[in-house]
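This report refers to the structure that appears directly beneath it.
Missing here: one protein chain of the complex. Every other protein chain is in place.
Chain lettering (A and B) follows the sequence in which the chains are written, and residue indices restart at 1 in each chain.
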Amino acid sequence: MAGAHFILRALLLAAATVAAAQAAAPLPDIPKGRGEKCVEDTALMRTNHMEFILHQRDETMHKGIRTSKHSLKECIDCHAVKGDDGLPVSVESPRHFCSVCHRYAAVSVDCFQCHNSKPESK
Amino acid sequence: MEQNDNNIDQYRRRFLERSTAVLAGGVLAPGVFLHAIAQARPVDEAVSGKVRWGMLIDSNKCKTGCDKCVKACETENGLNRTGNPLTDAQWIRKVSLKDKQTGRTASLPLLCQHCAEPPCVDVCPTGASFKRADGIVLVDKHICIGCRYCMMACPYKARSFVHEDVTDQKSYAPRGKGTVESCTFCVHRVDKGESPACVSACEEKAMVFGDMNDPQSELSQLLREVQSTEIRGDLALNLGVRYQGI
Partner (left out) sequence: MKYPVCREIRGNSPAYITLLLILGALIAAGLGAALYMEHEGHHVTGMTNQIVWGTPHVFAVFLIVAASGALNVASISSVFGKVVYKPLAPLSGLLAVALLVGGLVVLVLDLGHPDRLIVAMTHYNFKSIFAWNIFLYNGFIAVVAVYLWLLMERKMNAYSKMAGMVAFVWRLILTTGTGSIFGFLVARQFYDEAIMAPLFIVMSFSFGLAMFILVLFVAFWGSERPLGEVIVDRMRRLLSLFVLSVLFFVAIFHLTNLYATEHHGIEAFILRDGGIYTQMFWFGYVIIGSLLPLALLNLPGGARAELVAVSAGLVVVGGLAMMYVIIIGGQAFPLVIFPGYEVSSTFADGVVNAYKPSLPEFLLGLGGVAFALAIVAFAVKILRFLPLSLADQDVDPHFKANPAAAAAATRA
């Protein structure tokens, strides 16, 4: 029983440490997109944007459905962040809309090996 | 997800319904009337097998030394040259031919032939190489693992492997290192009701693009009239691209 107690305490201590670390890390400062609001609720977007993009990806790729609501191109266009030179930054920059959160959460983005992370230069 | 699937772009659909209804002169269920305007498929409607995109290329009209179609393709799809022709992507290339027996010469652009029975689709282990319902053969780069078996299988060497990092891609033509790619018939243009860039660029009008399944299309009428051949027709792949003059 003493052993179980010890393990429980250790777990609690670990959880507290993690929580403290999370509190210590500054939350990402998310750049504002163009227009009034996003195509979906912000909360829904935060948790499900990858699902929307993934779904749209297959629709467009295989069925030729080119609606703009959940298209990656539209995300990139609305959420472009300008750099010091006044031009949109690429995903390489920590200021890029996708990078801000993805770096914070340490989740790699696989989209931009093929897709352009900046709005197309006209 | 189900709910989201259903209300995808509802406002757009409503707009289309209304505007097309004006054209059609009555309110019809979506999907019934939309085929009437064959070329301008609505953005939210899936491609169908009722259409088969194809091309007729007249090598008699194709000028030796002219590579406007090749250049147009490179510009349209953002195929930047790195200076190494052995590893650079070529979705369309000009080929010079000389008959070994008779000495007759010919010149033609060679691109993905958009086979009805594509060997590249057969061999692809993951299904990344696929044929759209309207006959356009594409690579789904999201699931391409870069094994290059399709390149071994293609009878026309129509496919290229991306050997280096690519940046500043066109938004409608994503491409990246480690995946295989080939001519898409400029699918982004076709979906808007336009012709592929190479066809638009050809001043000799040597390339005609259209719906092979629509008997009224310019392409179908031409194909009925003139004698045309398939390259490596012995393989019986039922090609989407046919040639005159070879």
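Definition applied: contacts are C-beta pairs under 8 Å (C-beta built on N, C-alpha and C of every residue); 3 or more make two chains touch, one makes a residue touch a chain.
Keep in mind the model is a prediction, meaning the values are calculated, not measured.
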Touch partners, limited to displayed chains, of the chain removed from view: B
Residue, one of B:122, B:168, B:204 or B:218, that touches the chain absent here: B:122
Identified contact with the non-displayed chain, of B:179, B:195, B:213 or B:244: B:179
Touch with the omitted chain, as defined above, among B:116, B:153 or B:222: B:153
Chain B, residues in touch with the chain not shown (by the definition above): 82, 84-90, 93-101, 110, 119, 121-128, 143-149, 151-157, 159-165, 177-180, 231-232, 235, 246
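The rule is simple: only the chains that are shown with their structure count from here on.
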For the chain B and chain A complex, residues of the former touching the latter: 1, 4-5, 8-9, 12, 41, 43-47, 130, 132-134, 138, 140-142, 166-172, 174-179, 187-188, 191
Touching residues on chain A, where the partner in the complex is chain B: 51-52, 55, 57, 59, 61-70, 73, 76, 90, 113-116, 118-121
